[in-house]
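Can you read through this structure? Questions will come right after.
Complex shown without one protein chain; remaining protein chains in place.
For reference, chains read A, B and C in written order, and residue numbers begin at 1 within each chain.
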Amino acid sequence: MFIPRRLAQALPTLFVVSLLVFFFMDMIPGDPAQMLAGPAATDEEVQSIREFLGLNQPLLTRYGLFLKGLWDPSIATSFRTHRPVAVELAERLPNTLIVAIGGLALGLVVGTVSGVVCALRQGGFAEAIITVLTLTGISMPIYWLGLLCIWFFAVYLGWVPAAGASTPMHFVLPILVVATRPTAMFSRLITASLLEAMSKDYLDTARAKGLSETRVIVSHALRNSLVAAVSVAGVQFGGMLGGSVVTETVFGIPGVGRLLVDAVSRADYPVVQYTILMFAIFFVLINLATDLLTQWLDPRTREERRAA
Amino acid sequence: MEKLRLVRYAAVLAGVLGSTTAMAAPEGVLRVAVGADPATFDPAFNDLPVANAVDLAVLEGLFRLDPKNNIQKNLATDYGFSADGKVFTVKIKTGKKFSNGDPLNAEAVAASFNRLLDEKVGSIYRGLYASLGVAKAVGEDTVEFHMAEPNGHVLMLLANTAASIVNVKAVAQMGAEYGRKPVGSGPYMVEKFIGGESFRLVPNPTYSGDYPATLKAIDFTVAPEDGARMALLETGGVDVVERVPPESMPAINALKTAKVINPPSMFSINMELVLRGPLKDAKVRKALNMAIDRQGMAEGILGGLGTPSVGMVGPGTQDELRRTFPPIKFDPEGAKKLLAEAGYKPGTLQLTMTCPNGRYIKDAQVCQAIAGSFENIGVKATANVVDRGTWSKVVGLDPAQRTDNMGMVGRATAGMDYTLFRLFKSGVGANRTGYSNPKVDDLLAEGRRVTDPAKQKEIYGEVQEIVWNDQPFIFLWYQTQALGVSNKVQGLEVQPNETLVFDKVTLK
Amino acid sequence: MTAAMDTMALGATPPRAEARTPRSRWLTLRRIVSQPKGAIGLALVLGYLLLAIFGPMLAPLDPFKQNFAQTLKPPSALHWFGTDQLGRDVFSRILLGARATLGVGVGGVAFAFLVGVPLGVLAAWRRGWFDAIVMRAIDVMLSFPDIVFALAIVAILGANTQNVIIAVGVVSIPIFARTARAVTLSILAEPYVEGLSSLGARPSRIILRHVLPNISGTLLTLSTLLFASTLLSASGLGFLGLGTQPPFPEWGTMLGEARSYIRSHPHLATFPGLFLAGSALAFNLLGDALRTVYDPTSRGVAPRRSWLDRLRRAKVAPAGAPAGEGDAVPALSVRGLRLAFRTPAGLLEVVRGVDLTLQAGRTLAVVGESGSGKTSLLRAVATLATPAQVAVVEGSIAVGGESAVGLSPAALMELRRRKIGVVFQDAASALNPVLTVGAQLAEAVRIGTDLDAAAVRARCVALLEDVGISDPERRLAMYPHQFSGGMKQRIVIAIALAQDPQLLLADEPTSALDVTIQQQILALLRDIQRRRGMAILIVTHDLNLVARFADDVAVMYAGSLVEAGEAAAVLRSPLHPYAQALRSSVPGGSRRGAPLPAIAGEPPMVGSLPGGCAFRPRCERTRGRPECAAREPAARPVDGRLVACHFAEEGRA
């Protein structure tokens, strides 16, 4: 009941997104036909390519085709490769997801551990170190960090390959680098929510039962902090999909982000449009998943949903 | 016809030499890191040197270019124009097969060309090849091109990889996937293609010809980020990297295992002026040209990856027709004087320029440097470094609509006629400077018609001289390529149009 | 790249508006600077701002002067940070770039602020369709990855500084709008806004004079954090070739341009990188510090115990042999207990020498007003006073003859498990909202035993039945929020009873409940006490409750017991003036409509007690009596109870 309702609610959003994606694309300077034809092409040549790409059709007709392409992938093809965009995306999505999910999972684990340490060692040396590291983590431009890491781990130490995505080892460095931000976020978040939870009576209830401090933290305080962490994880995951635009370029990973950047720079409209639309659908799904997970973790929200 | 025969002789000779060196069985895997991500290998759509290299290895054309851009016969055995110059006939080798076993006969060749010229296919090269008219197969081994208009440069066109022979039947079957695994008759074939990541060539077992595969496989890795790509070579992850940025050359040369090679490039980088307002004044154009320290920039910014221009077209563009001139002197004082003569006091002339970002070697920096050079002679200059889409839009505008004064464009020309005609003939669509000179117009029209090489040389020599002196561009330099090549690799050659040639590559 | 999203994530649960307001801006500043990160962050931010203002003037060389003979030179005496690809002085360019870089950040945040905050505030105020449209628009904007969104904007508008500002600004609009909406909603739900509406204040006045100042702290924090992420977003655009325009230097673009020199000429990327990361760090630090100041949830951090403090252990009397007052060991025996809060200013005494004895089967009520120290006393007895926050300065606590002070963690757990049960004031917060009642109860049952699952379950069911919850099997699988307040309190009691404690501690167990529910809970406690014979220590401010529930009462004032004895006797004829006043000031007891015999003045603040008798300033009996000011009265037996008043006898009716 809940899932279909949420999906139905997302439809208007996605419709507006599709409008924006489609019509904004037309505003981006750079005529795809011109770019394909090259700088030495004559106007007539450009015109004939434009004709071929269907760019001369009225805007609304093209929008209609764009929507039709959503369930008929064969007409939604890239200007450059002529392959269905769906095929192009399907080929590259796994790489993007591996990095995003890997980075998120690593960030969650490391962030949670360091967050707990911070909360338990307030004012201590460990907290100072972790605070400095996490703040530095979110203050570094990710591409700079990535390039430094490539230099250090791949070239200087030779531990991992420098670029590409052909073996699992190729993903080690990207995941490590991509994980810095979620690690920092989760660490800070867990610390904050743990400290908040520390003042809650139910921890005292748990202590009064005779539980050890560790169990009090892990099974009572942390569990509640995770509720907050889940919603942040959703946002983070979305952010990492967007961030793939940069990280995939740095690490030479053939993913959706790089596909998008390449397509933007070459005015490959269909690829850009469907990729962004896919991102939007992802965001909606992530939000849904986040909500479901939150409900699973926090029964209070379940009731609210049911009552609403 | 007579002159061409000379070329043909040279080609045959080269072919014989080529075939003698490649008798050994294929051996070793060559690993190449490339910066660009090829979208398709279909020659009708491919616009990347990397994909040209693949096409050169996987497909065959009637003719091909050697590493010095000399035209050689490939499938063709003989050719010639009809007396009226309206039909161009090519005889081809017999018994050739595509890698999927389909016969490569005259019919297949004609089909391939007719596909390229088919409006419905939408090839980006249709305009370039439009003069070929219609291709017809006559028997098994003869193809006739019924020309739409006379073209004395047809060999140049046919030697381009865009004119490679594709298996039209396979195209019909595979659709867009053909672009990934083209079915050709070349020494190699594409074994796998992982979009954006890598692709691999392996020997084509059905190949029969002069350039048999020498390698068991060629592995390409796509690494767009310069640092990451260089790291691949330094860590021994690949044997060849293309597009070595100048700043990385010392590091690679310092390696024990690899060196940088610097083959020449036909890429000619210029600031193409919009001939309007102050820039209509030849003195101003001259002054601007004199304000540029080409050598200094080529050393300082390009790290040596550029040679100051000595003519409009770059080396390797039909060298037999090319003329060079004394380099333009760097003379800021003289430039100031010229400007004063033209009536511009320091600070009164304002110019804006449009430059791409990341399309040519250090383009953004060069642009800033040029703006700085203009400032030095008292011209206020604004360098608009823009993204690729904006850049292509601006430099593709009709001169009347442009709001800037010049744009940086690099051109790897497809021959004299193609380049000069399009850039300098009055009113032609690609003439974005607004250049118009009746004399040049006449010469270009004539040059297109004549087939006699001597006459061509005379005509194009004159055009080049007029253009060089008129200075519709701020001529900058010819790019120099830089590739990092492992010491293991031998026999790697690179065409001036940046196409890697794997014909004779072996690994130690 | 995703920093904007991150900040939003944190803003997603908007911190409740600051309840405690700084007295002045200076206080805010002092609070920021008192944190190391705040001090460092503020200093760095100021440094960067100075750099942005004066940087261009300080540049030693012309930042645009090209010199092809001097390209890519490493740092030297002339070029401190070396030269770039065009032979320009990197140091000068960095100085000049400060303005552009921070300008992009300031511009982007200002843009997002100016668009987002009014939208969010209006959406919260107007609700209805306007709110729906704004929220939907935000949904749409959030459906795009922010870097992609920014990229599209720059691509459409063209890459230059102004458009980069717009792009990074636009992507931050949803965050500002959402946060502003959320905090505005929470402010609008505040009773004082309701009060203003009922006063007849216009909406514009409420928004401008009340809502905006109150959400300013949150928005300031958000702006500061977003500033850092905006800088990084802008530099990401620069990396993708869509940043600000050369040749004018901006750190992000400089870093992006220099990235291929990272190995051959490290100085080129390092300096702009460091400055950029440094500025992001500075604003993150400051934002963090601001968050601590403005967000109450992140405050309340325990003051750190110094090393010295740890060495200086409290002098705690050994529980030793319990005072032999009766033959049985009392369930609770507190002797000379002094407790103090650890504050930055030092120890602050809240319990100043309390003696209590509670025998099994009896109920002792500790009565007092807020700040009297009664809750601190109860928490100390419950062993729940955190050593980092509360120090046992002196005295002893013995539960069932066993000392409850200075125990090892293991011994402490054992004591809590076997002997003590605690019932809290707010049952809603005493239960973990995300665990089922069954899980929480089972945990209490299982700890320290080796019962199997079935036995644990059986015991849980029995406990729920004990506290009068019907259908216990089904209720075990339910979550706390599915119960009413009274039911929750019953569950808390069941948890407290899980290990058959000898001593049940109850901190205002009914004051959050309705009168009829209070009755139920008290009857239940009474009933359980009868069945189990345990001792109950109850802390309350409700004299009615004491009268009907307690056997003994101890009246607490300013950390001391002023009168203690049998409840009936003390309530009938209190001797201490405070106890007397308490009893007579309850409405309903005296003549209708007539003025109540009120106690003058306010309860004293901990830490600023008057000399002598703490009740002296509010006491009628003290007039003209120097003893009261000279000496604090000790508790002494009067009429079968303990009274701490020099003139206790005057209280006899």
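As a working rule, a residue touches a chain if its C-beta (ideal position, glycine included) is under 8 Å from a C-beta of that chain, and two chains touch if they have at least 3 such contacts.
Methods note: contacts and distances are computed from a predicted model.
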Choices "Heme exporter protein B", "Oligopeptide ABC transporter ATP-binding protein", "Na+/H+ antiporter subunit C" or "Protocatechuate 4,5-dioxygenase subunit alpha" - which one is the UniProt name of the chain not shown: "Oligopeptide ABC transporter ATP-binding protein"
Residue of C:Val170, C:Leu225, C:Val354 or C:Ile599 touching the missing chain in the full complex: C:Ile599
Among C:Leu582, C:Leu609, C:Cys628 or C:Leu642, the residue in touch with the chain that has been omitted: C:Leu582
Omitted-chain contact residue, chosen from C:Thr161, C:Gln518 or C:Ser560: C:Gln518
Residue of C:Asp355, C:Glu369 or C:Glu402 in touch with the missing chain, whole complex considered: C:Glu369
Touch list for chain C against the chain that is not drawn: 17-21, 23, 190-192, 194-202, 205, 209-210, 213-214, 369-370, 484-487, 514-520, 522-523, 526, 541, 543-544, 547-549, 581-582, 585-590, 592-593, 595-600, 602-603, 618
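The working rule: only the chains that are shown with their structure count from here on.
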Arrangement of touching chains [line / ring / star / complete / other]: complete
Chain centre separation in whole Å, for chain B relative to chain A (CA means): 39
Rounded Å distance, chain A centre to chain C centre (Cα mean): 32
Chain centre separation in whole Å, for chain C relative to chain B (CA means): 68
Residue numbers of chain A (touch at least two other chains): 28-29, 147, 151, 155, 249, 264
Residues within chain B bordering two or more other chains: 227, 387-390
Chain B-touching residues of chain C, taken from the complex the two chains share: 64-66, 68-69, 71-72, 85-87, 154-155, 158-159, 241-242, 245-247, 257, 259-265
Chain A-touching residues of chain B, taken from the complex the two chains share: 33, 37, 39-40, 42, 45, 47, 119-122, 124, 126-128, 175-177, 179-180, 194-198, 221-225, 227-229, 231-232, 234-235, 237, 387-390, 392-393, 395-396, 409, 411, 413-414, 418-419, 422-423, 428-430, 432
Chain B contact footprint on chain A (complex, rising order): 28-31, 34-46, 48-49, 52-53, 77-78, 80-84, 88, 91-92, 95, 147, 150-151, 154-155, 158, 161-166, 249-255, 258-259, 262, 264-267
